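What follows is one structure encoded as structure tokens, with my remarks underneath.
For this depiction, one protein chain was excluded, whereas all remaining protein chains were kept in their positions.
Up next, chain A:
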């Protein structure tokens, strides 16, 4: 999982999901079977259908497990039932749970494990199985398995042969293969495998496959990012996958496949930005609508890229809004730290560009403190309007800024430093000569200073007038802000945010299916009881006390 925490926004998300899985793993560590099962059962109970939870357990019972290898195999197989259930009930939550569990078993995936699972669940003639086996370099697995442990395998095989193997399971195993190849740095093979995998996926049109397919695309792009020539160069390998990704996007939109659509869009944006093809990325955004119902992580990523593009295009207000969204939606857990940091870095720079000073508290967060240090110095310089200090910070930390991709944005800050300086002077002096302004800001000439101040007045940075003949700036009285509409607008803004939060949380509520029938039933019963009660009261053979108790129960 080392790669995931490396800091690139895309990869860190994946890790964020892992976190949960890892915690589960540590709880699970005691090797007794019971504890693990209870963990898994706990998961099952979440998914409200208790009966099938029991079925899941059944498959785990047969052999007592000791080593992680057997456990991994078991886990994979448990996930098969989950996937089958997802297809049967048409409920994507089961699929998502399967995807979440990937991270916890990631460490234990070896070619052995994969081969064994494949041999046990597929008939030897299956083309999918041989395709997957070839990818992990275990082509002979069927023969050897048959030869060595015929007895063992037999029972399993008859079981799985009886029903058809779902494409969901194929895809799930393919994802495992992708991860295996990625973890073993088999980038070239992984890329080749992913390419043919995507070919296969495109022919299948199943809604239950969506979230799995999205994951496949994610790893597909990850593989290509690692192949030399690496991204910043315009001939990077990533440019090769734009065509397939765009095709995938088109298909996903036509099929209303939200998961793939969201994933592929963020991948494309990442792809374009990595070779700084900003106008293409902008076009992509303007011609596409990002699905509202995409998963939280995809939205956060999308917002981050959007914020980045808008910042480059000087639309700071837009960029600020998007980046705020991205930082808030970003998981603040330890494994998604890379994304959290880089979105915060960008946010800080954009806030500075807008003329705001970011909150000091941002820099005190333990997750950000060290990474944000250069930015902290930058904020300090801008907030006091110290032009020399600003320039020296930019020079000393230029490599960091370049690495973060914020360098050009930071260069634009120079004028903000000047503006802040002018504002400070306008606040503290009622009248100041242009010469002093020039000296204090370290400008080249009084002439420049005059133009700059005039521009600041025009842009509404300060309230002042200039006197050209006598060469000074005279500040106007600062008006009372509470006499303007500003507070009302701010209030309105906040109320609106609260209301939309409420709306969203109402929308996000989930209601178990058929639950209302139960309620109806109990309501009916209650009514009947009431009627009886009323009758009894009418008949007059009941105490008030009893009736009161009964009503309480209702």
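Things to note:
We adopt the following convention: a residue touches a chain if its C-beta (ideal position, glycine included) is under 8 Å from a C-beta of that chain, and two chains touch if they have at least 3 such contacts; residues count from 1.
Going forward, contacts and distances are computed from a predicted model.
Think of the chain that is not pictured: of "Transmembrane protein 9", "Trafficking protein particle complex subunit", "Transcription initiation factor IIA subunit 2" or "SAC3/GANP/Nin1/mts3/eIF-3 p25", UniProt labels it "SAC3/GANP/Nin1/mts3/eIF-3 p25". Checked against the full complex, the one of A:107, A:502 or A:516 touching the unshown chain is A:502.
Only one of the listed residues, A:287, A:370, A:458 or A:507, touches the absent chain: A:458. The hidden chain makes contact, of the residues A:314, A:523 or A:537, with A:314.
When the full complex is taken into account, the listed residue touching the unshown chain is A:488, out of A:124, A:442 or A:488.
The chain not shown here touches chain A at positions 229, 232-235, 276-279, 282, 312-315, 402, 405, 407-408, 411-412, 414-415, 418, 443-445, 447-448, 450-458, 464-469, 485, 488, 492, 495, 499, 502.
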